[in-house]
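With one protein chain withheld, the remaining protein chains of the complex are depicted in position.
Chains here go by letter, A, B and C, matching the order in which they are written, and residues are numbered from 1 within each.
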Amino acid sequence: MTTQFAAAGVSRRSLLRIGALMAAAAALPVKVWASIARPEAAFTATGLEDTFAQLGGMPTVSADIILETPDIAENGAVVPATIISNIPNTTKIFVLVEKNPNPLAGMFEFPAGTAASIQTRVKVAQTCSIYGVVEADGKLYMASKETKVTLGGCGG
Amino acid sequence: MIRTLGFVVFTVFASVAFADTSYDVLMRSMTDKNQATLSRLNQDDIQEACSQSRDQPGNADVLKALREQSLASVTLPADGIFIGDWQRGAAVANNGRGLQYSDDPSAPNGGNCYACHQLDPRELAYGTLGPSLANYGARGQSEPMLNYTWVKLWNTHAYNACSHMPRFGAQGILDEQQLKDIMAYLLDPASPVNQPLED
Amino acid sequence: MAGRIRIRAQLKDGVTEVKALMRHPMETGQRKDASGNAIAAHFITEVSATHNDNVVLSGQWGAAVSQNPFLGFSFEGAAIGDEITVSYLDNKGETGSGSTKVK
Partner (left out) sequence: MIKVRNLVLMSLLGIITAAAVAQDGIFDEYREMMGEDNAGVFIIDEGQEYWFSKTGPKAATLEACDLGLGEGVVEGAYAQLPRYFEDVDRVMDLEARLVHCMIDLQGRSRAEVHAKPYSLRGDMGTEIEALSAWIANQSNGLAIAPGQIHAREQSAYDVGEKLFYYRAGPHDFSCATCHGQADKRIRLQSLAHLESYDGAAGAYSSWPAYRISEGIIRTMGWRMRDCFRQQRMPELVMGSDASVALQIYLAVNGAGAPLAAPGLKR
């Protein structure tokens, strides 16, 4: 199995079963892969609006989301992002990069007992806003901040 | 310190070890790669004089000859028009590519002005090897000013022998239209280079 | 030598802070090699962290997560000496895993 994880025409469940078998063969915890569904359509969406639509609609801007990203990144290949949600009952955090070919970089799901915060590093193709989107009680909230991506040394 | 000590002890052998010129050493240490061939290691008069003097030619005659030779290399715009399009000039000033073996030879070369100079005062990523050129247009567009700027871009050694700036015209890095566009970026009152920062 | 994960887990005031660094190329599929051939996409799609076999974090990733991904999060309920494991699965079906004890 070298194809994309959620290839068209194969049910999510059977794919997970294959994945689980492979994980077992590699002596890794088996059950972990079945924990959350992959929002494949959101990962392949090509614009910010389309991505939001795939996630369930336009999020509401919230001051209860803390988004820490640098104002200026020396290189867009590695841009640190920290997202902390103070919204009660937060279950998921999504990280989006506005002008990437596919804005959705990743999603994280938090069981009870895990703080609704995440530190990650993402690729930022060009100067644009990074979005932290939070899902709580089935509703979407967001915060965003621009990161300027500068050119390196001699520009080559 | 380390060197001095070694020099005293083994100075006898030093002269036999390396009689090669820098050119010889580079020729056997490098390989052609795409557009960057070994022929680039050949030095012209200016490169040789500046290398040997470490960019500080002390001899007045040498200096004068370098300046005159450089001035003679300059081609003024065929149609007598010095100023092009500042927006295209901005792109040339920002582009750092061109003539490296990693660059696409079919793409236009950049001037990479921002690598060394401040221009638009709103641009944070500027270098400091050359002087700031922010608000350069305040110097006006008199005939001598147009001429001076053109010559400076074409062959900087006409005014400042062994300057570190590339000879954008004389070495064929930028074409005439690109030079006109850079002129506009520097001198056009509408160019962002000439829009001071608001407080 | 992909597949490795280095983890630190530190307990402070009842909260365990986990930091994990994974060895993975995270190829987007848009990069070309020296001869100009496209390099196939190769990126982590799923990541999971467990504490004594209970899932404490799960993630779904795309290729825009940086090369050698870093993941930081915190959770409650662990004691010093408990085992923390972080695992991933990528789009080629390859897996990686690493464990550490809470300090």
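Brief remarks on what is shown
Here is the rule we go by: contacts are C-beta pairs under 8 Å (C-beta built on N, C-alpha and C of every residue); 3 or more make two chains touch, one makes a residue touch a chain.
This is a predicted model, so every value here is computed, not measured.
For the chain that is not shown, the touched chains among those present are A, B, C, taking the whole complex.
Only one residue from B:Ile46, B:Leu66, B:Leu119 or B:Ala134 touches the chain missing from this view: B:Ile46.
Residues 1-3, 5-7, 9-14, 16-18, 20, 22-23, 25-26, 28-33, 36-38, 40-43, 46-47, 50-51, 54-55, 99-102, 114-116, 124-129, 164, 166-167, 171-173 of subunit B touch the missing chain (whole complex, contact as defined above). The chain not displayed touches subunit C at residues 1-2, 4, 6, 19, 21, 23, 25, 27, 31, 33-34, 39, 66-68, 70. For subunit A, the residues touching the chain absent from view are 68-75, 77-78, 80, 82, 121, 150-156.
Here is the rule we use: only the chains that are shown with their structure count from here on.
Centroids built from CA atoms put subunit C at 14 Å from subunit A. Our note on geometry: subunit B versus subunit C, Cα centroid distance of 47 Å, whole angstroms. Those residues of subunit A that touch subunit C in the shared complex are 1-5, 18-19, 22-23, 26, 28-29, 31-33, 35-36, 38-39, 43, 77-80, 82, 97, 100-102, 104-111, 113-115, 117-123.
Residues of subunit C that touch subunit A in their complex: 15, 19, 28, 30, 41, 45-46, 48, 50, 53-67, 69-77, 85, 87, 89, 91-93, 95, 97.
Against subunit A, the residues of subunit B that register as touching in their complex are 94-97, 100, 102-103, 110, 112, 114-115, 124-125.
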